[in-house]
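All protein chains but one are shown in place.
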Amino acid sequence: MHNTEKFMKSLRLSEIAKIVGGELVGAEDPVITGGAGIDAAGPGDLTFLAHGSFGRALADSQAAAVLVGPDLEVGIPAIRVPDPYEAFALYLELFLTDLDRVFPPGIHSTAVIDPTADVSRAQAIGPYSVIGPGTVVGAGSRLGTHVVLGSDVVIGDECLIYAGVILRENCLVGSRVIIHAGVILGSDGFGYFPGAQGIRKIPQVGIVEIRDDVEIGAGSCIDRATTGRTVVGQGSKVDNLVQIGHNVVIGKTCSLSAQTGIGGSSTLEDGVTTGGQVGIADHVKLGAGVKVGAQSGVTKSIEAGQTLFGTPAVDFKESFRLFANLRRLPELMNRVRRLEQGNGSGPDESEDNKHNVEGQG
Amino acid sequence: MHNTEKFMKSLRLSEIAKIVGGELVGAEDPVITGGAGIDAAGPGDLTFLAHGSFGRALADSQAAAVLVGPDLEVGIPAIRVPDPYEAFALYLELFLTDLDRVFPPGIHSTAVIDPTADVSRAQAIGPYSVIGPGTVVGAGSRLGTHVVLGSDVVIGDECLIYAGVILRENCLVGSRVIIHAGVILGSDGFGYFPGAQGIRKIPQVGIVEIRDDVEIGAGSCIDRATTGRTVVGQGSKVDNLVQIGHNVVIGKTCSLSAQTGIGGSSTLEDGVTTGGQVGIADHVKLGAGVKVGAQSGVTKSIEAGQTLFGTPAVDFKESFRLFANLRRLPELMNRVRRLEQGNGSGPDESEDNKHNVEGQG
Partner (left out) sequence: MHNTEKFMKSLRLSEIAKIVGGELVGAEDPVITGGAGIDAAGPGDLTFLAHGSFGRALADSQAAAVLVGPDLEVGIPAIRVPDPYEAFALYLELFLTDLDRVFPPGIHSTAVIDPTADVSRAQAIGPYSVIGPGTVVGAGSRLGTHVVLGSDVVIGDECLIYAGVILRENCLVGSRVIIHAGVILGSDGFGYFPGAQGIRKIPQVGIVEIRDDVEIGAGSCIDRATTGRTVVGQGSKVDNLVQIGHNVVIGKTCSLSAQTGIGGSSTLEDGVTTGGQVGIADHVKLGAGVKVGAQSGVTKSIEAGQTLFGTPAVDFKESFRLFANLRRLPELMNRVRRLEQGNGSGPDESEDNKHNVEGQG
């Protein structure tokens, strides 16, 4: 027998309704094979409508059924619940591998704990983890296999720290923080002084501080400050392979998609979001709620609430217009040619123009 | 004595001919100091011409000699063999460090193997590797140092898994798969629900499935699906530091260059290739054989067979033309100025134009 089918199984919608404490709406009782957010849901999936959503959000969804709040009418099979998100999480958690299997409780006999460290309240420390002198792990926190905490690190309560995570000396982590495999916190910032005898290193003596409820994706790197602190604010979410430079300060509930890079000493105020592969220069400030589209490069400070795109990043509507205009250049060139030939009117029919007609909206 | 010269040594072309079972062509017998594909070959290198290639492919190559098939005539020293690629691999393998030195056979005494795991057919498990409950390693597979397999992982036969690789619970790996150092498979997808009390996590209960003959480069991260599977198809090759989001499905024999990032729930059909640092949005589909140039950003679904470039990515010929046109803008501006001054004809001689003459092809 293969082990692949044991972690997810099909359920009737009515069974799910019982499990999440909701009420089946409508006559149909489809088989549900998975679940996803409303944008990602495919055939067979259960999805959910957040509080305040409208049923028409379902129009483009392939979902087989939906979890809805008290007052919403929808056109597909549904379960009515007080809090659709809570019910959805409850449904998915049916299939979540038990934390005690991923992080077996207790301190593994092979973990190397410095006698001056305090891990007495930790829920789990995995094989071959190494905890340095003066380090403290809070109540209920779980550390996986091969986790390395340097000296004088502080980890708060109820954290999950996956395999292979490395935190260097003096770094601080709040409570309910999730750090995924291979994350590196507190490596030296990239600070040099271009001297006469070559490039000379500026000692990096600050720390990294990760506040409560942050989640950091696999393989991401957050550098320690030159002096002071590199900060990731409460509730912010950082995706995989993200680079955060020294002395960066990130506010609350920001969301940084994969492979984003933030240059040294920049500030992101609360609620900033970046798409994948965004680059933000050093020494800039992004105001609260700024949204930066994927692959954009932000070269200067941006006021709160703006939505940006492109490199260099400008207002997304301007960016889209710039690109549309660029595609209209062949047409414009033809029009100028006609003017030069003394014929300034009428549509252009040249071959060059036809190639680009798609861009002329 | 330094150890750097022992892993590669110079050989006469005639000696190589003997080793690979081929016939020396021509009167010359140069000393060969290395080998490379035809594009990368430098002076002293042996290269090879694939079945179906033409000799003129050598015109731009600096190679000292070439391995050729039965029917091809070439203008440089050569060895004639039935299968040039096989012979070339045979030549390079002369210098490959023995696998038994890289992955010493047997299960190292420090490996922590859960009693419910089955590693009885593994060829090698390195020091301090940790194998979780219910996990199975196939026949002849070799795991290096510090490899972490979570619970209920399945690894097929004849795999090579290098140092520091982490696979989380329930993930599946086929046969003859090569996973390079520091790869992380099965970390949580970046899925959140923007609720009233902040950003809330969507449980990620799916898995990652890596099919037969895949190779994954160092430091790459492939996230587990929200539900269901994130898939890398048979024979696909993934370079270093690549990010593959949750629920992505990659077809057969795709090739993703370094630092490429693929957003959640996107699909790449068979034979898609990306250059370095390519970004692909979430929820898009790239048809079979689509090629995406380096650093491009694909924002929407693309039909099979297209070649794209730019951000947003468009047909590569259009992209190149757009850039050429952009460089011609100063000239166009001058022409409009002349028209406005009542002089619409003749070449423009302004300073502004001269700066851009290179772009006016």
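For clarity, chains are labelled A and B in written order, and residue numbers in each chain start from 1.
In the analysis below, contacts are C-beta pairs under 8 Å (C-beta built on N, C-alpha and C of every residue); 3 or more make two chains touch, one makes a residue touch a chain.
Keep in mind that what you see is a predicted model, and the values were worked out from it rather than measured.
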Sole residue of A:80, A:168 or A:291 that reaches the chain not shown, by the stated touch rule: A:168
Options B:284, B:304 or B:329, residue touching the unrepresented chain: B:329
Residue numbers in subunit B that touch the chain omitted from display: 2-4, 6-8, 33-37, 39-40, 45, 50-51, 85, 88-89, 92-93, 95-97, 101-102, 108, 110, 126-128, 144-146, 162-164, 178, 180-182, 213, 215, 217-219, 235-237, 239-241, 252-253, 255, 257-259, 276-277, 294-295, 310-311, 323, 326-327, 329-330, 332-333, 336, 339-342, 355-356, 359
Hidden partner interface residues of subunit A, rising order: 112, 128, 130, 132-134, 136, 146, 148, 150-152, 154, 164, 166, 168-170, 172, 182, 184, 187-188, 190-196, 198-203, 205-207, 209, 219, 221, 223, 226-228, 241, 243, 245, 247, 259, 261, 263-265, 277, 279, 281-283, 295, 297, 299, 311-312, 318, 321-322, 325-326, 328-329, 332, 335-336, 339, 344-345
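To be clear about the criterion, only the chains that are shown with their structure count from here on.
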Between subunit B and subunit A, distance of the C-alpha-averaged centres to the nearest whole Å: 25
